[in-house]
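The excerpt is restricted to a subset of chains, each kept in its original location.
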Amino acid sequence: MDRNAQARRRRMLWRGVESALLLLVLFLILFPILWMALTAFKRPVDLFDLTVFFTPTLDNFRTIFAHPWNIGQTFLNSLVVAGLTVLVSIPASTLAAYAFSRFEMPFKGALFFTILATQFIPAVVVVLPFYLLFRDLGLLDTHLALVVVNLAIVTPFAVWMLKGFLDAVPTESEEAAMVDGATRLRVIIDIVVPMVWPGVVVTAVFCFILTWNEFLFALILTRDDAVTLPVGITRFRTERGDLWELIAAAGILISIPMFFLSSVIQRHFVRGMTGGAVK
Amino acid sequence: MADVALLNVTKRWGGFVAVRDQSLAIRDGEFMVLLGPSGCGKTTTMRMIAGLEEPTSGDILIGGQRVNDLPPRDRDIAMVFQSYGLYPHMTVGDNIGYPLKLRGIKGAERDAQIKAAAAKVELGDLLHRKPRELSGGQRQRVALARAIVRRPTVFLMDEPLSNLDAKLRVSTRAEIKHLQHELGVTTVYVTHDQIEAMTLAHRVAVMNQGEIRQLDTPEVIYDRPADLFVAGFIGSPPMNLVTGHHGDGVFTAPGGFRFTTRVGHHAGPAVLGVRPEDVTVAPAGGGDLDASIYAVELTGDAVLVTVMAGEARLIAKADRAWRAEIGSTVALRLDATRLHLFDAATTRRLNPEAPR
Amino acid sequence: SVTATPGLRPGKPFAGTELKVLCVVASQFRAHEARLAAFTEQTGITAKYTFVPFASMREALTAEMVGGGGDYDLAIAMDQWVASLNNLFDPIDDIVRTKGIPLDRWPEAHLRQGRVNNRLLGLPSRGHVQLLFYRKDLFEKHNLTPPATWEALVETGRAIQEKEPGISGVSVPYGRGNGQNLMVWYNFLWGRGAQLFDAQGQPAFNSAAGLQSVQDYVDLLRRHRIAPAGSLSFAEQDSVNFMGQGNAAMLPVWWWVRSTLVNPQSSRLTEAQLGFAPMPSYAGRPRTTFTNTWVWGISRRSRRKEAAAELLTWIANPALEKEVLLDPRESDVVAVMQPNLVDDQVNARFGGMHRFAAEGLARTESITFGPEWPQIAEALETAMSEAASGSRTVPDAFNAAAAQVRRIVRRG
Amino acid sequence: MRDRWLKYVLILPAALLVMGTTIWPLGVSLVTSFRDWRLTRSLTPGPFIGVEHYLIALTDDPDFANAAKVTAIFTLVDVAVTVVSALGLALLLRRAGVLHSVTRAVLILPFAVSPALVGISFRFMFNAEMGVFTWMAGAIIPWLKGFVWLADPVAALLVLMFSDAWRWVPYMTLVVLGGLAALPKEPEEAARIDGATEWQVLRDVTIPALLPVLAVVAILKTVFALKMFDQVVTLTGGGPGQSTVTLAHLVFSIAFRWYDMGYASAVAWILTALLVFLAVWYMKLILRKPGGH
């Protein structure tokens, strides 16, 4: 009985520690965001007040949607660019990651590595060649140009991440599907992707956000029509300093799709996706 | 419906040879059982037929066509994996229905076929569970149902009943036999259960270390094992083997063994084999030789009596009511028509005729 | 609205042309944009402004310079960038001459920022001088006068800190960021009689006088403690906010900050609380100001240069500047043209600030921003940040900076 | 065999995407690194000058040496912190529970905030006089009261790391959770029965099985840490002194403030070489055969 009680106590203690840790993590994650949210409702004069009691205002939101900031259009641009990028890159990356994970081929290591190595060069160095290219193609300030560069950026990461996830799952179920008559493509769609679904979701979100936040290319390659949010936000960094209350309001706006994404993600992170498939 | 053939197939992993230069012709509609010790290459052989593993050398033929380069889906086979290989994210119903879905069978028809297959393996109630919510035996039955739900030209089944209880195993065995007979589907079946092999197989291939040691009907395999390995491997409890000497048509061994054989041509070390059920235990002095009782084991429908005759340890199967003190002396009677004689050097069988 | 701009070509020869203008975000230019109708009325030319935030203006100009297919006809650049961006602009000396634009319209301190190698690349349109803002209410309460010398500034700061706990004497930035921690210091430098560079263009700021000026500047914080401890990490904006929150008594900074400091939206100070004075100096030395100037230039690749010249002429009109200055809906103090700086109406509206500016501009020293300036400025601001935080001594930091600058100059 | 061609077909789309859009500009920048090209002088690349830029960077540029040091320290600490915290947090969050699922739900949020914005917010919150973090730190640990976080070389780097960790750790936690979800549970159960403490289960069973995913986390984080830029600009501005100037920031300055395109390309390629070196090392981990059945 004694050992049992002791174990129970230890478990309760651990539960307590765990809860405390989680609360701390929650606080650390949420506090800056909440603070930003609070700020979004502050008048500039209240910005530097540490109190949570102030007269809230919706002016900041009104301002950012109005001329000259027009954050609404910017928001749409970001959505289109990030959405298109993910739609193209995730399928392509999944196929490639699958091939890298499951097949042997000559120079596999080198090829796989080259794909990521392209991302090692800081973007500042390649942005000018891109600028010239798109200028010649007449694609400056278009969604297409941004989608293309973002594809180049996210695809290598996506391939790497997905391969990591694929490497961690057993292959018997795939073999079963092949014997059941599925083509490789069907196997990937019907069996592999669902099995690594959390990984696919994480990767897609990663690509989405990477694109969503991509700054330098958007800065150089767009001016008006295709300006995305990060560039839009820097517009609040004026000669007069940072219009922090507007930045915060825009920041809150940016986070809204993420709340949506997080609920999508949440559903796919139950333990044991692949449980029971094989001995 | 097609015949399946392996021609000089070898499978190597690095330096390790899992299947060695193996040839095997399975006739159209035949039920072929692969039997052999753990690790002898049964699963590997099956996986090569399925197209999941590439032979290091040699050819695989299905329906007379070389299929080495055909992907699994074009070989029209159904397979039960030893390790199940279920689709973890699909319900039991969807698991079973997946091959149908791939063939474009839809709606009510698919549902009906799924239900029928699930019913055959007694899974009807569990169609909406996920694999992780199933017991081991239930998972195995899902794998089985998924294989039998369609009508392939070849069935490959790798120990499909190993996790089932005796009762379910008997009924499922009957189901498989019936199905195979009805559809005439060429079937390759791995099992380690003698009864399963005996009752199901048209022919049995006994493998050891990547090689086929004997390929014949179950009766012949049981009654006329071709060499010492097959003799010792088939039968449970296994055949008693006594090492001795053979010459002039007589086998002798210490402990009173002296049997005339109908083998004239062999002189030298030899091994005599006799199955436990061919050894009768009688009161002392009433048999071919005397022995002392070493152990008595009850197996339900029989009693296994282990005795020492000289240096040889023999097992006899006695009636389930049979009882005796350990250490007491009894007589053994060996059924002379059912003795097996092997050359100790080559391990090959010496007496050619069927025991019966 | 300004209806007649001298120098415009009569007869609307460029009617129908559409100009593209690359412009930094500033309320002044928004006001210009809002008045474009008048320009179109006079010339038939339309213009489309693209506003780029300050933070990304430089990259936009760079992209335009390197890859521009003449996308923009007119662009504005900050003085410190002009030399390095010289390839973006066409000289406009001829235009100015044919249009009859008098160059003495601008104080030389502003105008020279548009010149590179004696060729005029741009006309000033937006320019700043420094002033010492102070808390009029506190000064009156404690019977203090705005300091005219740095020594007095220290005294005054001390006095305030003694009497008003929680309030810092002066708010200045010491943190890194766009050379902002140097801008007040230049006045110390010049006040000590030192210069950034010698005649050969080699570093001279680490002369004894130069080092002393640095010491004086960082001593506001380190020795006299009249600057808040946090100013170590302040950028300019932080020191302004600090003042705006009512936490400091004095703030040497750009004049345009006034509108921020009296804007109830962003500041706790009222007009009545805010006084300003020219920047202090050392006793007996002229009261200088560092300047910041934005100049409009015509893009070298532009295919509509003549029309662009029309717009440039329109912008360079003092009447436009004055109209914006006096527009009650605007609060920007910024003016770069001599007539407006000394204009009574203008001075009346902004409490005489422009006169102080004109005086400072007349006396001030100058820094020639060569093409390597951005890199040099970074070496200097690093040194300043190190000296202020005490991670290196003043001589160490600035001698190292001098070595670095020599390296930069050597590479050319 | 039958997949002889298929595998290449599968790789093709991604390879095309990547190669087509990056190899070419990379080549351009490599060539540029051997030329003298200063935008202040000329808009077109100047003459070839061999490896001079590389020599300058490696032997005669205190800025480069400093930035290399800062970047190395930053990357080492940042990657270690990220991997360890993400793993720890993922393990904490693996269980079911209200608090757990709430935390899982918010994990994605910090990553969604753009790095530049993170920098601005943290600068705002670490403001020495008016920042809420400064105030909280002072309230909890009295001797930190009045501490100017961004004016101390070490503290500034720490704040930079913290801001980066704030953004990345929760996301990487999701990645690790994704990996955990794909692991079979029996090996862990077996280890528990074999007598392993939770820590031993982790070390001997879970982590080895997670290695492919952890390696991905590590290498991704390394790439991004080495490219650390946005927050440097918006949070510390590289200061105090040069204590937070990273290589990427330096490259940016050289290219877009100082307009020395040739030199910037050279420094960038040195950074790349560094990364390639690191990545090859990691690759040995990742390209090992996957574990499993």
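Should a chain be cited, it is by its letter among A, B, C and D, assigned in written order, with residues numbered from 1 in that chain.
Throughout what follows, a residue touches a chain if its C-beta (ideal position, glycine included) is under 8 Å from a C-beta of that chain, and two chains touch if they have at least 3 such contacts.
This is a predicted model, so every value here is computed, not measured.
Counting every protein chain in the structure file, not just the single copies shown, gives the formula A x1, B x2, C x1, D x1.
One rule holds in what follows: only the chains that are shown with their structure count from here on.
Chain pairs C-D and A-D differ in how many C-beta pairs they share in contact, with the greater number at A-D.
With centres defined by CA atoms alone, the chain at the far end from chain D is B. Chain B and chain C have CA centres that are 93 Å apart. Centroid to centroid, with C-alpha atoms defining each point, chain A and chain D lie 15 Å apart.
Residue positions of chain A with contacts to 2 or more other chains are 48, 128, 172, 184, 195, 234, 237, 242, 272-275, 277-279.
Counting partner chains per residue, chain B has residues 51, 71, 83 touching two or more of them. If you check the complex, the residues on chain C that touch chain A are 24-26, 30, 50-56, 59-60, 63, 66-67, 69, 71, 235-237, 240-241, 244-245, 256-257, 260, 263-268. For chain D in complex with chain C, the residues that touch the partner chain are 38-43, 60, 62-63, 126-130, 134, 146, 148-153, 156, 236-243, 253, 256-259. Interface residues of chain D, counted against chain A in their complex, comprise 3, 6-8, 10-11, 13-15, 17-26, 28-29, 32, 89, 92-96, 99-118, 120-122, 124-125, 127, 130, 132, 135, 166, 170-171, 174-175, 177-185, 209-210, 212-213, 215-216, 219-220, 223, 226-227, 229-230, 247-248, 251-252, 255-256, 261, 264-265, 268-269, 271-272, 275-276, 279-280, 283, 286-287, 290-293.
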